[in-house]
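All protein chains of the complex are present and in place, except for one that has been dropped.
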Amino acid sequence: MRYAPCVLILPMSDLITHIVANYNYWIYITLMMIGLYAIIAKNNLVKKIVGMNIFQTAIILFYISIGAKKGATIPIIEHAHGDHGAGSSAVHAIEYINPLPHVLMLTAIVVAVATLGVALALALKVYQQYNSLEEDEILDQIREK
Amino acid sequence: MSSQYPALLVATPLLAALFISIAGWVYKKLCFPIAVVALSVATYASIGLLLRVLNEGVVHYRLGGWEPPWGIAYYVDHLNGLVLVVVCVVALLNLIGAKKSIDQDFPDKIGPFYTLYILMVTGLLGIVITGDAFNLYVLLEIAALTGYGLLAMGDKRAALSTLNYLYMGTIGACFYLLGVGYLYIVTGSLNMADIARILPPLYESKAVLAAFIICMVGVWLKMAFFPLHAWLPNAYTHAPSASSGLIAPLVTKVMIYVMIRLIFTVFTPEYAFNTLALSNAFVWLAAIAIVMGALFALAERNLKKMFSYIIISEVGYMVGGIWLGNRAGMTGAVLHILNDALMTLCLFLVASNIVYKIQGHSFDDLKGIFRKMPVTMGALVVGALSIIGVPPTCGFFSKWYLISGAVQAGQYGFVAALLFSSLVNVVLFFRVLEIAFFEPFGDHDGHGHTESIDEAPLSMLVPLLIVALGLVIVGVYTGDIVNLVIQFAIPREIL
Amino acid sequence: MKILGLIIAVLTGTLLIYTTSDFPSWGDPSSPASTHLSPHYIEKTLEETSVPNIVTAVLADYRGYDTMFETTVIFGAGVACFFLLRVPRRKEPVERLYRHTLTGMTLRIKDLDEVPENLDEFERIDTLWAPYDLIIKTVCRLLIPFIQLFALYVIAHGHHSPGGGFQGGVILGASFILLAVSYDLRTAKERLREKLGGILCAVGVLIYAGTGALCLLLGLNFLDYSALASILHVDPITARSHGILIVEIGVGLAVMATMIWIYDNISSEGKYEEGL
Amino acid sequence: MDIIVIVLLIIGLVFFTGGAVGILRFPDFYSRLHPAGKMDTMGSLFMLIALALFNLHHFTLATLLTSLKLIVIVVFVFLSSPTAIHGIVDAGVRAGLTPWTKGEKRR
Amino acid sequence: MTWQLDIPILTLVVVCAIGAITVKDLLGSAILFGAYSFMMCLLWAIMGAVDVAFTEASVGAGVSTVFFVAAVFRTTRRTKD
Amino acid sequence: MEALEQQEKSLEGSRESGRDRPANRPPSRKRFGPYLVTFLIMFFLWILLSGKFDPFHLTLGVISCAIVSFFSGDLLFDSPRMKGFPRSWWRFLLYSPWLLYQIFLANLHVLFLTFHPKMLDLIDPQIFRFRSKLRGDLALVTFANSITLTPGTITIYVSVDGDFSVHAIDQQSKQGLPGEMEIRIARAFSEG
Partner (left out) sequence: MDQIFIYTGLLLIILMVLSLYRALFGPTVLDRLIGANAIGSKTVVLLILIGLIYHRVDMFVDIALAYALLNFIAVLAASRYFQKKRGLYDELH
């Protein structure tokens, strides 16, 4: 496996440069808005959970975008297979993508799954009690009592 | 061994939670003793740590032996030394006090309950002790997730209100995470001290401003600061008493600690109070929070819900105290973390005893309860005096510091709000005591005047009495606490 | 509510878009994030931990404390799901359905003592019974061992290729979930009993935290795996690599058991009788 | 070598296109399944074989194993894809979807 | 990290997200959420975050969609919005 | 919690007869053969996946394979007839090129249909049934999946007795069944 950064050969106009430079951030903001809107405005409890997950994913997207590095390869050191310990050829930071955001986001994904589990369990419990997942119907039921 | 206190403080409850979980499957009688031992060790370690901080100054601890910016480090100064002790003591007292009600509420889920309880304490301790911004998020989620589990097992409405708490709590935690991401993108670091070192040249950056606002909004959501409080009252009211006794005193206080930590250590007071000209607005917001909390509490006819709204009002005290930006205000706010944790614990232990005995917490259930449970209600009186702010109890002193800080800063609106809320608190508790004292018990059943004392069991009363006594003792020794601990907890540059 | 949500979302979005202009542009190698902390990780990982996969090294060693609590989050979620949903006892008498395999008749049995004597001819079925699906069952039967082996491979090779305890644990859990989906929940529970699963969860996290505590007992800081060198009889750097592997195994166990736990509780509403 | 790879890639793409267009064009749920799952399977087969061939450019043990892994992926796709389709169609029958017959409108 | 693949997939992600919260059926919402997670996995892979992509792959395909389906199975598919 | 345990015990009691065992077959725990074969297959796959041949990773591999074959050995082979195993797999491998060729041909057919402008007139979906003489789970499933993979036909339902219910997209696809495919599969699994 030789090392070869994936250099872009196509010429890019300034506009494309600008869009590329910011597109990830715009999309993360859009996703976050979608998620936030879903949590606040949706009436269905499970839909809110979907929105919550989208919201969390948006933040993961943000972090991964921080870590991106042009012309770098994935953060697994090459030529290191088989030999434990030091002594391999020198590793340069510029050649590898920043690994720290990946680490953080692994943790965040795990947290998202855990939250999803608990949220679904709670939604189930709510459904057992009120036989409905619509927030307004449940509130009506509570008010009637 | 004393150099390992910081690790012990978090590792002991974590390991204990795991052992409790296993014991829950194998031999359930072991759960409670393990929990008590673990929290006792943690309390011992926290007190030892505080003493060490008092002697040696800031304590650092490197996890995994890595240097701080690369590895994760604990950072313990006077501020979190104090909060750690508060968390441990409150958790231990509530655990002992709640045993009977846990046995009553969850006879066949004791193992999971204690696991969640101890995990929650682990999370809170971890939040307080850590010096790493991202690590704080992970622990925040532990405390939150276990909290959802604990809260949702209450009465019929508990699941729905906890689900709402979950949505809001997740948004709050995610906002905090996003703010950390913004800090990371401009500084490239996650260690709080390291960020503070890199930040000063970037104070003008819009990204730092956004990071600050987002972090603050996230933390406010978690602490139920006024416009973002909607999840709190229902979640706490409908929770089982054992868990509300842990969560109500601690979660909001710990989140206020996080806010203080963000201001003091991450963004530095220089940025928060001088570069940003927002402190006035925040103090006004806090004043509104105090007033609104008091008004909401006035409208309630349910003991636990009233207490919950009092918490919202108290959160306003502390946020406002911090944002006053002067020494007296901050002293008041930090002192109030300690005091309010104890006061809220007192109130919720009282509520727990009442619920244990009469299975209800609306005002109608309280009629004549003074004669039935005199000790409990006596403790309630002490707690009420403290919340109102009557001199020998501790509530008075923190309020005094807050008011003097507000006067010093010229924030008369905040002073007015404080006084108003004290007044409302008088009304609130007088109303409760009136019902409890004067109205005959069981009137609606026809056979009133059951004079016999039917007090909660001793294991519930002892922690309550300790807390009530603690309220007075902390009040008496306020001067020492301020001089020895809090004075050093506030950065020197604040006058 | 809709308008409020829209307003809040748009406000947040506007604030965030306004502040993106100060960001370093996407993929800029000279941004602070790429120059402050990460060069140390990239350049030193191999000599300090002898793990080629930087993400694994940072995850389990440099920031191992985070990962320990990440596992604890999963564990806590599992316990919370169990605590919320598990139905401890039935008030009404248990009612079960048995199907006579030869005739296709269905028996409804209210009390447990009256289970048909000659059980070989009866099979327990769900109330929402779906007939025996040969294709799905056979293919899943063939695939599940491969999925499990793949999961173990992922756990064991987290040092050299992407993967590690969490991913492997999820895949391992998914294989049991697949068993529960393709057969039924009872078959899956027969392979991994509820009690065993519950204990495995805690044991997984215990392996992690216990390794940390062991390091503490050996005289170094919490989670400093180089303390294991004296036990494993290797040099401290290889000890770090082995420590990471031990920890990954713990994570894998905990995650597997918790995923199964959550699935069981959600799909059967905590009754464990019949699931999706 | 490159030419073989490209030709295989194009064949795979054609099958994939057929699958995607088929999903859109066929009139009902059952007939949509015909292009959906199976032409995708065929497309994956060709494309993965092409990529496995390309990966063998530098013939070492490592690349050989990687290519073999790609073939293993193909095997698993061939096992799981028809099963998934069967699951879907079974669900459709149980859900009571009636098949489209000649002359009806497109659903 | 190739922007030619990055940008279209980012767009698709948004489409999936909007779909997942607007579909008037919870099971459909769960399925679209699964598709969303596919896209996210591709996105992480394109940006070079292999471990994150792996996690998303195993979580998205293996458990989270199944959790959703199981929850919908135990509750209801009906939704008003 | 005690109640839980009690309930569990009673559940175990009702299960002891092995009723809920996969594919409803008597337990095959006694025999060692399936585990060994599973172990060997698994180890082959491990070598393929791992690509590392140092003792450390090989030890890990042995442990993993042992775990998998211990837990799931009865899943992979729960058919009682293990004797014809190597031969039938070998024959199955011989069968697969033919199957691939058939799949390819039939794919071309559906491709033609897909892009045909008057597609709606050409197709004539219908469900039909037939009875296969194949027995044995694996043979039936292979046949069913082959049918599904051959575009134009999808297996809807297979019963244990070999009743097939198939959806075909047009007449041409329908006429191909059961046909040659069944004969070849029967030969591969040494049936019929």
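Going in written order, the chains are labelled A, B, C, D, E and F, and every chain counts its residues from 1.
Rule of thumb we're sticking to: contacts are C-beta pairs under 8 Å (C-beta built on N, C-alpha and C of every residue); 3 or more make two chains touch, one makes a residue touch a chain.
If you're wondering where the values come from, they're calculated on a predicted model, not measured in any experiment.
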Given C:A33, C:L46, C:I109 or C:V181, the one touching the chain that is not displayed: C:V181
Residue among C:E70, C:D133, C:D224 or C:E269 that touches the chain left out of view: C:D133
Residues belonging to chain E that touch the chain removed from view: 2, 4-5, 8-9, 12, 15-16, 19, 23-25, 27-28, 30-32, 34-35, 38-39, 41-42, 45-46, 48, 50, 53-54, 57-58, 61-62, 65-66, 69-70, 72-73, 77-78
Contact footprint on chain C, counting only the chain that is left out: 126, 128, 130, 133, 136, 140, 143, 146-147, 150, 154, 161-163, 167, 171, 174, 177-178, 181-182, 276
Touch list for chain D against the chain that is not drawn: 2, 6, 9, 12-13, 16-17, 19-21, 23-24, 29, 32-33, 36-37, 40-41, 43-44, 47-48, 51, 54-55, 62-63, 65-66, 69-70, 72-73, 76-77, 80-81, 83-85, 87-88, 90-92, 94-97, 107
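We adopt the following convention: only the chains that are shown with their structure count from here on.
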Chain-contact steps, minimal, separating chain E from chain B: 2
Labels of chains that are neighbours to chain C and to chain E: A
Farthest-lying chain, centroid of Cα atoms versus that of chain A: F
Most remote chain, CA-based centroid, reference being chain D: B
Interchain centroid distance [CA atoms averaged], chain B/chain F, Å: 58
For chain A paired with chain B, centre-to-centre distance based on mean C-alpha positions, whole Å: 31
Gap in Å, rounded to a whole number, between the CA centres of chain E and chain A: 11
Overlap residues in chain E, where contacts from two or more other chains coincide: 1, 50-51, 55, 59, 63, 67, 70-71, 74
Contacts with two or more other chains, residues of chain A listed in rising order: 20, 23-24, 30, 34, 36-39, 42-43, 65-70, 72, 75-76, 81, 100-102, 104, 106-107, 110-111, 113-115, 117-118, 120, 122-125
In the complex with chain C, residue positions of chain E that touch it: 1, 50-51, 53-55, 57-59, 61-63, 66-67, 69-71, 73-74
Of chain E, residues touching chain A in the complex: 1-4, 6-7, 10-11, 13-14, 17-18, 20-21, 26, 29-30, 33, 36, 40, 43-44, 47-52, 55-56, 59, 63-64, 67-68, 70-72, 74-76, 78-81
Residues of chain F touching chain C in the complex: 1, 3-5, 7-8, 10-11, 14-15, 17, 19-24, 38, 42, 45-46, 49-50, 52, 57, 60-61, 64-65, 67-69, 71-73, 75-76, 78, 137-138, 140-141, 144-145, 155, 158-160
